[in-house]
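Here the complex is missing one protein chain, while the rest keep their positions.
Right after this comes chain A.
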Amino acid sequence: MIKIKDIVKKYDGKTVLDNISTEFPEGKTTVIVGPSGSGKSTLLRSLDLLVHPDSGIISFPNFSLNYADKITSKQSKELRAQTSMVFQNWNLFPNLRVIDNITAAPIHVHKVPKKEAIAQANELLKRVGLEKYADFYPDELSGGMQQRISICRALAVKPKYILLDEPTSALDPELETQVLEMLEELAQQGQSMVMITHNIEFAKLSADKMLFIENGEKIFDGSKDEFFNNPSPRIKEFLDAISLQ
């Protein structure tokens, strides 16, 4: 389980995260929702140290970090061994073939023998039906394929948690379905995930826990059932607005 306590992040004096505390249970899918600019991405990126909060504590079963302290490269390495991020625009490495995108971190960071890393990458590609694209460059593939490959890349480092920052918002509806099906399957297999999404249908289907953030503050932190079946007026207003889109 990842626990965060009193996370604060300010940009130029403006508070983006205001004393956020919560837990991300292992083997479950936590979905973060909220209006644009609410601080969702900052929160998610804090879990992977892509954003460095001003204060607060993040703890894993074996270690914890105080964001207010100077974080060493050893500590960030330790934290990042637990998590891996999937981005809105997938951010595959354009200079590397699909197979090399997936094997780069296992080989160079985790020192997995090349043969073994390639076999594991091919296995991941097979799972998502993209094994024949191993030698393609990312630019030769559709957005949906690239996003599924970026999820394979994140899985290849065997993280405890996959952090997904609006993984389908840059995709056409048809391509979005491909990615969502893959994520639903991962959720069913018990992969721990923390995901920002505007896709409420996905949240209804796969989320175990919902987090609603607005203006950097936590407005809701609870079960999916409570979020959808007994929403507060503000959450109801948000859900209505989303369903109109």
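By definition in this document, contacts are C-beta pairs under 8 Å (C-beta built on N, C-alpha and C of every residue); 3 or more make two chains touch, one makes a residue touch a chain; residues count from 1.
Everything that follows uses one rule, which is that contacts and distances are computed from a predicted model.
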item	value
Per UniProt, the name of the complex member that is left out, chosen from "ABC transporter permease subunit", "ATPase", "Transcriptional attenuator, LytR family" or "Cytochrome c domain-containing protein"	"ABC transporter permease subunit"
Hidden partner chain, touching residue among A:157, A:175, A:213 or A:235	A:157
Of A:81, A:170 or A:219, the one touching the omitted chain in the full complex	A:81
Option from A:8, A:104 or A:219 whose C-beta touches the chain left out	A:104
Footprint left on chain A by the chain that the document does not show	48-50, 73, 76-77, 80-81, 83-85, 87, 89, 91-97, 104-105, 108-110, 137-140, 153-154, 157, 163
